[in-house]
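The complex appears here minus one protein chain, its other protein chains still in place.
Entry: subunit A
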Amino acid sequence: MSFSATNFAQPRPVPVGIRSNEKSLSSDPFRFRFRGSPSFLGSPHSLRFNPTPPLKLAIPHCRRSTAAAVTDVKSSANMLITKEEGLELYEDMILGRFFEDMCAQMYYRGKMFGFVHLYNGQEAVSTGFIKLLKKEDTVVSTYRDHVHALSKGVPARAVMSELFGKATGCCRGQGGSMHMFSKEHNLIGGFAFIGEGIPVATGAAFSSKYRREVLKEASADHVTLAFFGDGTCNNGQFYECLNMAALWKLPIIFVVENNLWAIGMSHLRATSDPEIWKKGPAFGMAGVHVDGMDVLKVREVAKEAIERARRGDGPTLVECETYRFRGHSLADPDELRDPAEKARYAARDPISALKKYMIENKLANEQELKSIEKKIDEVLDDAVEFSDESPLPPRSQLLENVFADSKGFGIGPDGKYRCEDPKFTQGTAHV
């Protein structure tokens, strides 16, 4: 794979490949693509098709990409990061990684239950995109949402406590791992079913446009990021929303975290044309393919896409090729994926790569990075302690948020609204 971690080792920053005949993304948005991968995706060839299918299906052997030819990469001034930016990215990625590792520990210790999907390995995507956002910008995530929440600024305490099912969690213990929300940080979910967050994200982007054009709020230039995976890209809501977003030029970026696996279904076995980014141009929007294990490349692509959305030039589809270092969820024994494939991606760990890049480019020394790790360790110890000590949700909470207006529980036999009954505030009423 040409987008290996060694790219980081080059003294000069490696840009997101922009083909030499393409001046910039905005000048020709539909022809922008990731360079440097002679064949698409890192999966072993055997995964693409079962070499000995039980049925004699005539499957055309044509999955090799025709898209990406290796071309010369040239340096891009935008690629440079300052020391502060580098440290911020590093800290956010470390936070994401350490948080998830702590989740695994806490899960096995019986502190949290249910389905817990960890983000290890994909940090470059969350960090690369979300750290470029303003607080007013919106993020829509999936069931693998802890790290998106953290990148968006939701405190580790609030996320951890939510996972512990405590009243101090960001959703008062009512959401859980797959339903993280923060109104303050404009994180509007946390969607546990495949694809269902994309229309909601499209709606948030529609709101931005509506506020600017109908309500005449000149400052409403907010951008929405919708994160989802490769599996989602075979779901109708994805296509329906690509269409609507392009049709109305909505300020949204569709960020595909293609980690090659939908639980146990290889992307290559599930998708007729595995190059997801190509579906952008098909809908009249920019489509970009980027190495999702390289935070600086992701950031570069994200910057373009976010700027495009913010100036009203419409949506972008970005495919980030990445990999999850753990099973689908903590309940997944992860026996299916080829150890060689796992090892190959492990060698391209986005955090190690950034670390190496920063040290080699003298943006930080070992000591500084160590102290960030130490700081995050402390943050997480504090988060766990906080969550552990936090109270469980009281019974009185049970009926509080079923309706925004509790009149929705209706009128009781006595002619009063049922929510006036003390049993509703106590949470003991039958509804």
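What we mean here is this: a residue touches a chain if its C-beta (ideal position, glycine included) is under 8 Å from a C-beta of that chain, and two chains touch if they have at least 3 such contacts; residues count from 1.
The criterion applied here is as follows: contacts and distances are computed from a predicted model.
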Protein name, per the UniProt record, of whichever chain is missing from view ("UDP-N-acetylglucosamine transferase subunit ALG14", "Mitochondrial inner membrane protease subunit 1", "Sorting nexin-30" or "pyruvate dehydrogenase (acetyl-transferring)"): "pyruvate dehydrogenase (acetyl-transferring)"
Contact partner of the left-out chain, one of A:96, A:190, A:314 or A:327: A:190
Absent-chain interface as seen on subunit A, which is shown: 138, 140, 169-176, 179, 181-183, 188-193, 196, 198-211, 213-215, 236-237, 240-241, 243-244, 247, 400-405, 407-420
